[in-house]
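Complex shown without one protein chain; remaining protein chains in place.
Naming follows writing order (A, B and C), and every chain is counted from residue 1.
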Amino acid sequence: MSAVRTEEFMVNMGPHHPSTHGVCRLLLTMDGEKVIKIEPYIGYLHRSIEKICENRTYHQCIPILDRFEYVTAMSCNYVFSLAAEKLAQIEVPERAEYLRVIMLELNRIASHLIFFGTTAMDLGALTPFLYALREREYIMDLFEMTCGQRLTYNYIRIGGVSRDIPAEFVPKCREAIKIIDQKVDEYMALLNGNPIWQKRTIGVGYLSPELAVAYGVSGPILRASGVDFDIRRDDPYSIYDRFDFEIPVRPNGDVFDRYMLRLDEIKQSVRIISQALDGLPEGEIKAKVPLKFKPPAGEVYSRIENSRGEMGVYILSDGTEKPVRVKTRGGSYNHLQVLPEFATDILIADLVAIFASFDIIMPEVDR
Amino acid sequence: MTRDQLKDYIGSKYASLMTPLDTGRFDPMFEVKADRLFEVSRALRDDENLKLDFLCNMHATDTRENFEIVYSIASITTKLRLDFKIVMPYQNAEIDSVQEVWPAANWYEREMWELFGINVKNHGNLKRFLLPDDWNQGHPMRKDWDAPDFVRMPEIQ
Amino acid sequence: MNLIPIVAVELQPIFAWIYRWLEGLGLQGTLLTVVVYAGLGVMVFGVLAVLALFLVWWERKIAGHMQQRFGPMRNGWHGWYQTMMDGLKLLQKEDVLVDTRDKVVFFWAPVICFVAAFLAYVVMPFGDGLIVADLNVGILYIMAVTTFTVISLLMAGWGSNNKYALLGGMRSAAQVVSYEVPMVASILTVILFTGSLSMVDIVESQSGLVFNWFVFRLPFGPVAFMIYITAATAEANRTPFDIPEAEQELVAGFNVEYSGMKFAMFFLAEFVNMFTVSAIAVTLFFGGWQGWEFIPSWIWFLGKTFMVVLLLMLFRWTYPRLRVDQLMEFAWKILIPIAFVNLIVAGWMKYAGWYW
Partner (left out) sequence: MLSIVKGIVELVRGMTITGKHLGKHAVTLQYPEEKWPMPERSRGIVVLLSDKETGALNCTACMLCMRACPTAAITIDAPRGEDKKRQLKVFQLDVGICCFCGLCEEACNFSAIKLATKYEFSTENKEDLVWDMHKLQEVGRDVPYEARPKKKPAPKPESQSQPPQTVNPVAAPESESSEDEKKEGEA
């Protein structure tokens, strides 16, 4: 048998691969079915959002930043508004803060539902994807009813929100979160006990907490590795310190834990939303912000907990109408970065599972 | 530790390395000399009271006079957060890599090298990954960059 | 008259008439046999092509309704001729060819796949007497010819000169060869009791009450059926065992470079294969075409087969996909031991006479 010669070969996974969620390109060095080395190449979705923002006024940046991370565009709106408010020391009205929290958490649920669907799809189960999108539709309807768009909201503005919620929003929202809460149980019944699902996820793709922290991994992936850190609680912004909710943490750091943690987070978000709906005060929805918004010179980096980890915006202002520099930071950038470090000597099917469990979306990486 | 306490702590302990700046509007902001960067990074991470082990963000800014490289760092355990920046001249800009302290800096430094043309010493993997492989039109995030199809907003009188 | 293949009682006069007509044309001896069999072959082919088209549509409808959407709705009532239109479209499409392909292998792979899928129907008893040729080694013949599929997949993977396709081809080879073993072991359990390899004999040995169906012979009957249906799912390359064409891993696996009609051949062959394994399951375990007399036997056969196909579809749209090493592990460490223990138990019970 010594005459048989084997050699490694390179496979281009992406930019148009069904499981790379967009246009990520992974250059794999493979030995048969085994992946030896991963080299990510990004930039296929680069729209130079940062450069565009340097050329826009602060108000105009918000619709541009909607496209920064379109799955949770509310967070993009919010994190930029937060930075601008910190720059200009704007006090946001109470009602606006509540509305912001409701929208952010609804958007987190929507994003996690997409995660659930795409992960199941990447592992071969096609039906959960449609179920997840069916439930996401309730949230999209709520958004459309409130701000008029389903994906790029342009809702949260500097100093508040753009519009008050319509009268039928609150009952519909209560109904939606109730349905979603029930459906999450159904998802768990559909997949959790399934021996195939367990085989594919439990113990696959272990990410150690040390590596995760060193590479700036954040959000659900960090918490699934056993690190108890959530910006909503540890660096509080908005009014999150008023709500009673838990930060789910799971110890194993494998694909199954990342999947379960997100489903748990959906339940916690439902709790936050119902509390916020109960405590929703009357009043102003927007602080007085001039159309020619000129924050004083200075710089600020604001960060929030997005469904994909830490989302941050850095603004450098020189006192004029346009920012000098806007730098966006998305969680997926670091998550993609850590992938080659620990995902070696795995089968290609495991790579797909790990990639899916990281919930990487490319607009956030390429910007 | 609150933000003011953090400011005082750093002011007393690292006065020789980090100069406080008043441009930071929310979190404390410091300035660091380019040649002391590595020393500062290591000290901030290993300090028992700070443990700033999480690199949130790092990027360069072109202010038309010079480059500012801003490091936003945080801590998982002590929940602190601070920024520090390096100001360096436009010509032959070069910094040390902080990958040894925060491995997450790898891609941020690569992106900075690619889009701003700031050289990174001891990086080890300075390869293009955002721009096309055959890109030869300079560094697009610099303020003076221009291209025929680059559309700026119309100026309204 | 004895040259006429056994056909359903209802169709006997027509066949006799055709036979006489052919004789009147001056055909005799071997030539006559050849012509008659060729005609039958075309008939079976036609029926199966229609069935495959129907199955594609049906699967899309089932999947759609399972996911709370409609599925195809545009062409005709609930899109009933959607698949035909898709076929027409694929026929018109340009056949995109890779320059670096292995020309001979690339060309013949879909052909072999297509032919192999249809060969099994030579001995398939569609109804009471509705069979092309009742070979006395029927089930053995089926096992032999269906394995041709793996050769074609391997050829497709190799001939495409594409790494994804190659991986898919290798996966399919490993998978089909492994799952052949438990499948044959479970079939042997049946043959142990019928004492014959002929498909007609197998069906007739299950006549009478429903409890004479093999699947109800406790304790080995249901176990054998479960092993068979698992192995058959793998054989037909369907989820959860569809790793040769695992879309999320290998894009499309072995047929990644195929387009136009060549792709359609693979596609149709896949559905014919699904029908084949279901039909075998019905023949072996569910009493084949037997049922109440007042419904024609071939309707019984088709009905039962569609039920098994529905089961396979439920599998496909519910379960995630296994990983390649887990798939092999499952075959060799779980399925094969159980299959052989089951076979030994069945043999012992046969020897001791503890069965009805």
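Basically, a residue touches a chain if its C-beta (ideal position, glycine included) is under 8 Å from a C-beta of that chain, and two chains touch if they have at least 3 such contacts.
Quick caveat: nothing in here was measured; it's all calculated off a predicted structure.
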Quick one: say which of A:I38, A:I139 or A:I165 touches the chain that got left out. A:I165
I'm checking contacts with the chain that's been left out. Which of A:R56, A:R100 or A:R232 qualifies? A:R56
For subunit A, which positions touch the chain that isn't shown here? 56, 59-64, 66, 127, 131, 134, 137, 141, 144-149, 152, 154, 157, 160, 162-167, 186, 189-191, 193-196, 285-286, 288-292
Residue list for subunit C contacting the dropped chain reads 62, 64-70, 73, 226, 314-315, 317-319, 334
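The rule we apply is simple: only the chains that are shown with their structure count from here on.
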Quick one: subunit A and subunit C, Cα centre-to-centre, how many Å? 45
Where the centres are mean C-alpha positions, what is the separation of subunit B from subunit C, in Å? 63
Touching two or more other chains - residue numbers and ranges from subunit B: none
Subunit C-touching residues of subunit A, taken from the complex the two chains share: 9, 11, 17-19, 33, 120-127, 130-131, 134, 190-191, 194, 196-197, 199-200, 347-350, 352
Using the touch definition up top, name the residues of subunit A that touch subunit B in the complex. 40-43, 46, 48, 50-51, 54-56, 86-87, 89, 213-216, 218, 227, 229, 234-235, 297-303, 310, 312, 314, 316, 324-325, 327, 329, 333-334, 337, 341, 366
Listed in rising order, subunit C residues that touch subunit A in their complex are 63, 66-69, 163-164, 167, 171, 239-240, 242-243, 246-251, 317-326
